[in-house]
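Missing here is one protein chain; the remaining ones are kept as they sit in the complex.
Presenting chain A:
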Amino acid sequence: MRALRFVGIRLVGMLVVLLIVVFCTYVVFYLVPTDPAQQSCGRPCTPQNLAIAREFMGFDVPWWQQFLTFLGGIVAGRTFGSGATAIHCPAPCFGYSFQQNATVLDLIGERIPVTFSLALGAALLWLVIGVATGVLAALRRGRPLDRALMVASVAGVSAPTYLVGLLGILVFGFTLDMVPVNGYVPLTESPVDWAWHLVLPWLVLAFVHAATYLRLTRSQMLDALGEDYIRTARAKGLRESTVVGKHALRNALLPVVTLFGIELGSLLGGVVITERVFGMPGLGGLLIDAVHQHDLPLLLGCTLFSAFIVVLANVVVDLCYGVLDPRARLT
């Protein structure tokens, strides 16, 4: 019962957060001196052409009215224009991109596999590498391996993804000619090519992110290994792998899981720079194009989706606490 109530409260909270995100995006967009209809006005942009574009796109009414129409479209769908050229956006309509001639939902749907492939693969890689090296460094504290890993982690934390991506392309793509540097092959088309094209972006993201996990896991492990219950576990004659894996690591992982949830959520909303560098048509690129082209419906859709994923990831993290830490379980 408590668990159901908890989930219910979180879901309502999610909706409120998403509503606030949409509202804020609308307000911010209308605060900047930009007219989205200007992009569809043509050249020369006569006042008459501008008025026609505004009317067709639904930008000829006050912002709050547009906001309410947007919310209404989610429930009932929307139609732009009339007659033979009318554009229908079926419910749930999260907007229509006039620049890309498609509903926002379709555009996001097309990009999700790319971003998810990129983010999930990289996240798995960096979690395994980060936690493994973090445990290694903690177990070899003060030794050359620990020092080497800490130096590498500083490089990983400090290096911008863009720079690491370009260096990766230069070294592994052009100089060593080991991996493809560009493009995305759908998993359904060829699983091998899918993975092959993702290897370099995965490694780049993993390098940048694993460094944080290495440092976090190391410090958490050092704290945990110094605790009394570890000494007790060893005194009981437990195997070292059980002591480290079951007792120390499990406790050390709580903050790691929190960070992982938030980072993965952000990444699923769009791996902006990595996607751009490797020419991958993901959600990040969609968001960037929406900003550049003043495509408000697309911008709203992408922001809303990213917010949804981040909020969802937080809920999943909360639920994971229960698995890792019996004290956090709901009964």
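Convention: a contact is a pair of C-beta atoms (placed from the backbone, for glycine too) under 8 Å apart; a residue touches a chain by one contact, two chains touch by 3 or more; residues count from 1.
Convention: contacts and distances are computed from a predicted model.
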Name under which UniProt lists the unshown chain, selected from "RNA polymerase sigma-70 factor (ECF subfamily)", "Peptide/nickel transport system substrate-binding protein", "Bifunctional protein PyrR" or "Multisubunit sodium/proton antiporter, MrpG subunit": "Peptide/nickel transport system substrate-binding protein"
Contact with the hidden chain (one of A:V21, A:V104 or A:L125): A:L125
Selected residue (touches chain absent from view) among A:G72, A:P160, A:P191 or A:G279: A:G279
Which residue of A:V21, A:V104, A:L118 or A:V135 touches the chain not shown here: A:V135
Of A:P44, A:P62 or A:G142, the residue in touch with the unshown chain: A:P44
Contact footprint on chain A, counting only the chain that is left out: 32-35, 38-50, 52-53, 55-56, 80-81, 83-87, 98-102, 107, 110-111, 125, 128-129, 132-133, 135-136, 139-140, 166, 169-170, 172-174, 177-184, 196, 199-200, 203, 206, 239-241, 244-245, 276-279, 281, 285-286, 289, 294
